[in-house]
Each structure stands twice: as C-alpha cells, then as structure tokens.
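A quick write-up on the structure given underneath.
All protein chains but one are shown at their positions in the complex.
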Amino acid sequence: MSDQERVLTGSHFLLGDHACAEGAMAAGCDLFAGYPITPSTETAERLALRMPAVGAIFLQMEDELASMSALVGASLAGARAMSATSGPGFALMMENIGMAAMMEAPCVVVNIQRGAPSTGLPTLVGQSDMMQCKWGSHGDYEIVAYSPSSPQECFDHVIKAFNTADRWRIPVFVMADELIGHMTERVVIPPADQIPRVERKRPRHKPGDPSFLHCLAEDEDLVPPIVHAGEGYRVNFDSLTHDEKGYPATFPDPHDRLVRRLVNKIRLHTDQIMEYEEIFLDDAELAVIAYGSTARSARRAVNEARKDGIRVGLLRLITVWPFPENKVRELSKQVKAFVVPEVNLGQMSRETERFTSLPVIGVNHAGGVMMAPDPIFDTIREVAKNA
Amino acid sequence: MRHDIRVAGFGGQGMLLAGLLIGKAAALYDGKEAVLTQSYGPEARGGASNADVIIDDDPIDYPLITRPDYFVAMFQEAYERYRPVMVKDGILLIESDLVKPWPDEGPYRGIPATRVAEELGRRIVANVVMVGFFSGATGLISAHAGEQAIRNTLRPRLVDLNLKAFNAGYEYAKKQEAS
Amino acid sequence: MPEILVEAHPIDAVFRTDRLPHIFCPGCGIGPTMHAYAQAILESGIPKDQHACVSGIGCTARVPGYMDVDSYHTTHGRSIPFALAIALVKPEMEVTVFSGDGDLFGIGGNHFIHAARRNVDINVICINNFNYGMTGGQAGPTLPLGAKATTAPYGNTEPPFNLPYLAAACGAVFVARWTALHVRQLKDAILRAMQKKGFTFIEVLSPCPVGFGSPNDIGDAIEEVWLYRERCVVNHDAYLPDLEIDLRRKDVPFVMGNFVDIDKAPFDPLAMMKNKGE
Partner (left out) sequence: MAGVSVRQPLDRKAVRIPRGQLYIIPERCKGCRFCIDFCPRDVLVETTEMNAKGYHYPVVAEGKEDECIACQFCSILCPEFAIYTEETVEEESVE
C-alpha cells in the first residue's frame, strides 16, 4: 500500500475509523483539525500519516473549540475541512458549529459516539448524541447527518458528507459509533475518477462589482454562492445576524429573513438530501427504524422474525438528519406499529413519534454494548402478537 | 455459513494482528465476508486481549461474537475465561506450552507457538505461527490467502520472517494431522 | 489657511465607508488603532486583496467589519484558530487578528498561547482597555489590581496578565506595547509585524471612557489618554516581568516599546515533508 496517493483504490480490510480517514482523503480533504479523543483517535492518527504525504494539512489543535473554529476559517479560505471527535469534544464544537451554520461554511465532522453523558464510557459504544447533533448549538439551523453501519459506509458517508456540505453550505456530520469505528471489514475504494465530487457554487460576479451581495441567495435552492479569502471580493463574514451584504444587521426583520433561509434551504430540499434503505417494507405490518451499528442487529432480528412468519420490515436510516418524516407518515398508513431500537434511552424514537399516531416502541440500552438482535427480535414478536 | 472465531491472549502477544490477518485473508483473498472486532483492558501490555473474527459466505449483520465456534487460546487466563462460552463441539486451538487444558477437556489441538517462534529467531511472531496453525488446522482461511494477508499488512522488512512463521505453524498442523 | 470642510478622508480607501461612522464611543482608542492598522496596510505594499482581518466578539472585534479587506467576525474567543486556518490554507495572505483583551485572553487565552507556541504566521493586535466594554464594563483578565469594574465593585482582587511577558514566554517573534496615543510608533510596529514571518503580538493600551475611565474616576477618554501620556515611558529593552500595570502606584510607569524582535521559522505543518527531500 502506498501512502503517497490520495485515493487508495482497491479492496482493503479497514478499521471504521481508518475508513473515515480514507473517505476524507478520497474526498480531497485539504485540512483536518482535531483533538485526540477516544474512540475517534484512529481517524486523526491515520490522517496525520496520510495528509502530509499528499501536501494536505493535518492539525492537532489545542481543543475542539479551536478545531471547529479552524474548520470554518479553512472552509472560507476555500479548503475542504474535516474534524473527527466523540461526544465530549462534539459538545465543545457546538459553539462553532453554530458559526459554520451562520457563516454558511461547508465542513464535515465525524463523531464516533461513545457512552455518555459527560466522560461516560470512553472506549464503549453509544448512540446518544443524535439530538445533540441536531439541536446542540443555540438557535434555529439545519444540518445533515449520516449514520454509517459499516466501515464501507464510513468511507462512503464521509464523501457524501463533503459533497452535501459544499452543495448546501452547511456543517455535515457523520454520526458513527464506537462499534462501527472500531470494527474492521472490507472497504472497496473506487478509482479516483469515480469518486463523486460536488463543487461549491461560486459567484457569477467579478470582484469589485458593487451589485454583488455575497449573502444573497438568488437561486431557488436558497444557497448563496461562496467567496473565498484572497479572491479580491473583500467581503465580511459575520457570526452576528447579517444582511445580504454580509454586514451586521441585528434587527428582527433581517434576522427572520436570514434564519428562515438557513433553515429552509434544507427543509425545502430534504427530498434531495435524505437517504434510507428499505428492507422487507413492501408487505410489512410492522416497521423497525434503525441506524448505525444498531441497524445491523435490527437486520438480523428482522430476518429471524421473517423466518417466524412475522411481516416485519426495516427502514434503515442513512441520513438520520433530515429524518425521513414523509416515509414515516406513509408507512403509518400501512403498518400497525414502529419499533425503534437504539443505544440511548429514546432519541430517534421520539422523533418518530412526531410523525405518526401509531405506537412507537423503543428498544433501548444506555450504552457500553452494542444493541443485540435478541431484544429487538423479542420486541418484534411481542408487538406482532399484540398488534 | 457463519464461523465465529475468538483469538485470545494477553496484551503484547499480537492478538489483534492475528485477528486482522485471519479476517483480511478471508475478506480480501478468499472471497468471503469477514468482520473483526476487538476488546482489550486499559493496560497496553499484559492485560487480556482478544480479537473476534467472523467469517461468512454471506454479508454479516450482527458483528459480535457471544459463543465462538473456534477458540484460539494463547495463555491460561484466556482459556479459562472464554472456554466456558465456546459452543459445544467447538474447535479449540491452544498454545500448548502456555495453556494446560482442564482434565475434562474434549478433543483439541495445540502448538507450542512461542517456542516455534523462538526457533525462528523472534518470539514476537508467535501470533503469526498461530495464524498459520489456525489455517492448517481449520482450513477456514487458505494458506495462499494467509500469505497474501501477511505480504499486504506487514512492513516489507518483516514480511519474510512472518511468512516463515505462518508456514511453520501451517506445516505443524499438517504434520500433526498426518501423525 | 482656514480649515476646509469635506466629506471624505484619504484613509477611507482602506475602510468600508458605507459602514462609517463606526459604533465606538467618543474617544475610544480603537479608532486610532484602526487608523494605524489601515495606514500599515497601505504602507505594507501588500495589496488589500491579500489582507485578512479576523476577530472574536467585543467592541474591538467590530473592527474587521469596517476594514475593506476580507473580514471575519467570528465567535467569542475563537478568532485565533480561525485565522490560523486561513493563514495555512492561503499562505500568501497577511492575516491579522484584531480583538480585545477579554476576547483574546479571557475566553480565548488557550488559543493565544498555543498559536504563539506554534509560531503561526499571523499578527495579533490586542486593544487592551482593561474591561469587557461591550457588555458594560465587567472585570477582565487585564484589569489592574484594585481597579473597579461592574463585577469588581470593591476593586479587582485578581492579579492581571502582563500581556507582553505572556506573549514572549509563549514564543512570539515580535512583541510590542503602545498606547492609542502613540499612533506613529504603533503604526510602525504593525508594519513591522506584517513584515515578519511568524506570530507577532501588539498590545495597545486604549482608553475606554465608559467601561474603565468612569468607574475608576479617570474621567473622559481625553483624561485617560493624558494619564497614558504622563505615565508612559518607552524602553525597548525593558525587563518583561516589569511591564505590569498598576494604576495605584504612581511611581511605576507604563512601559512601552518593541520588546521582542527575533527570527524563528514560522509554523508549517508540512515542514518535515519538505525537509525529507533535502
């Protein structure tokens, strides 16, 4: 294996954390800024080795506050920028995740979730940052989060994350978990020219054009073109509420206009962003919704239940955010109940409840061990019996 | 068909590498599916360390092992800890100098992997000797795949030694069968 | 010749004039420092397009919004890692952090010490007005012992930071302190900082009539500036631990100067790769 190449085309037997790193490499990540934290450290270690060899910048920052700030700075200077962390570090990043949303700075954060709250279970699995991911920073804003169920998806989702971030000018998260981060499986890396790449929308105006308003979204997608440092536009990026020119405008009307656009550019385009996998849902009377490592156990439980003649299907989330609310509404007309297993005490199950009046039965564990198939299977059988 | 393999030793014995070579051989060179997970204590050396590998012809959903079908024990404590959870009629492989099976133990196979490694000049390759032994004794990974995994995992200057270690373990298994 | 009344200023060329007048209080020291920075930009010979100005939050942090360069008004305390990233991604750019004492040394202190340690190629201009001005005059990490603030109504009991000493200890290659009255020396120091590779730091003692002058019975900005004028001495070779500012001890001067000017390789994350080839 040559470490000198950006894209290690071929089949590999890769750790999930390393697959995240290779996804970043393949996506053309220019700058990584992070702070070592279990169980995400192997991503940083791999990039520390890989990035300098191709002339990209690897930074071990003093903390996650700095890491996230550096991501926004790098992004607005034109770089594809990423960090990797786990719950405690993710919490520290929240402040500047808000800044990334406000300045519309595309960037990617991988969160290898561990047991929480607080220092919690550093080396053991958790899925309890799902709501922090969506609502962690202050204010209304929208993000996109992917949830890989395998090292292959760690690789694939990081690439998707960069493209989604650049397409919509938002921070995008890859919400893996310790189990996926620390498991090793085959990862197939395609040839470099087959790695999908979405370029950022760039201004049509030349530098110095006084009619250019760099925070004005002229297109239907509500995404303004991005200008990078040093290109001669000499514009202001502000964490304060700002007007279309980028100037501070701390008044109710411009605030509503800006925040509504930041939210709507995602909410109105969820169909283009959202991804999920449907397994045995066609004739299902019962739907399991699962993501990350838990989706693997859910798949086994569903297979076992099918063998027992239970008509159960699996909606496996690829994007946890945006949540497939329309799919849940649609399934609500078909199934009798939802079963939502997750390694937390009920996060996405509550989100499911928002879009259905049917029973939503959580299968929960606070963390430290992967959700086993048995409790999911038992719940499926129980619910099927009563339904 | 799914095969759950647990390779257990103490930290520093290279159990993770052993698991990685088995999984990589299966996933990349034998055309099968394989998953490797690991667990270890907080100490870097000396604590219990095991690598769990699943090899299957079909994609693997649940990646954890609760009851191994194949159990490789590299020292006594690992044997005593995990032997009880091995499935009935599971296949047991031991480091025969370091593990003394219980009197009621059924059939098993052993190799003095550390001593074999020492004879090759480096006790550190005992893990790879065991991988070779595993390949020879179980046939779950082919010798060719094991060798490929070694070539594509280890640093070039270590490849020859490790290939020797693998082959020593593999041949030991084959001779054992013949005798 | 009598004065001529006009509507524009030559230095406007470096400002976003559509945003003037700025929001700073009458007599605030940020204005003169901004002017010195603008003048240094003009004299640097580096085109405006290649300057970036980054700030955190606070009064001083509003400066980038008025500068006609690429500007970034970031979150409280986090300007330095933001600037660091721009400087690394666009090494041809002259990146200056322009922020206040509370932002840079209270909430952002950790980033300052690490950027200085790394010798990142950025300039940090700190307006030190001894308090959190924008939020209404609370005690900051540079408030002199005994001085009053809204959160130190009986007088500050905490020893303040000696910023030049701190910056030098962390490894800055250029360290200076001037006041908002020493505008020429200040401009020269900023220009010097722009010419240097590596982490440079300039502290600017600045009047804050509302947050600091008033509670400490100094009076208006003009009186505070007179205080600097009377107490300041210039000593480029000063012993850095002696640079503490104590308002109560009239026998202890406020020492100004360009205290550190050394050369060290600036931070380059790819340095080891480049050395490999040699």
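Note that the chains take the letters A, B and C in the order they are written out, and that residue 1 is the start of every chain.
To be clear about the criterion, contacts are C-beta pairs under 8 Å (C-beta built on N, C-alpha and C of every residue); 3 or more make two chains touch, one makes a residue touch a chain.
Because the structure is predicted, anything quoted here is derived from the model rather than measured.
Asker: Where does the absent chain make contact, in terms of the chains shown?
Answerer: Hidden chain contacts in the full assembly come out as C.
Asker: One chain isn't shown here. Among C:Gly31, C:Gly211 or C:Pro269, which residue touches it?
Answerer: Among C:Gly31, C:Gly211 or C:Pro269, only C:Gly31 touches the chain that is not shown.
Asker: Which subunit C residues would touch the chain omitted from the figure, given the whole complex?
Answerer: 1-12, 15, 20-22, 24-32, 35-36, 39, 180-181, 183-184, 187, 220-222, 225-226
Note that only the chains that are shown with their structure count from here on.
Asker: Quick one: report the Å distance separating subunit A from subunit B, using the average Cα coordinate of each chain.
Answerer: 36
Asker: Starting from the mean Cα coordinates of subunit B and subunit C, work out the distance between those two points in Å.
Answerer: Distance between chain centres: 62 Å.
Asker: Name, in rising order, each residue of subunit B that touches subunit A in their complex.
Answerer: 20, 23-24, 27-28, 33-38, 42, 60-64, 149, 152
Asker: For subunit C, which residues are in contact with subunit A within the complex?
Answerer: So the residues of subunit C in touch with subunit A come to 16, 19, 48-50, 52, 54, 57, 62, 64-65, 68-75, 77-86, 88-90, 92-93, 110-111, 114, 269-270, 272-273.
Asker: Which residues of subunit A touch subunit B in their complex?
Answerer: My answer: residues 1, 11-13, 123, 179, 182-186, 293, 296-297, 299-300, 303, 370, 372-373.
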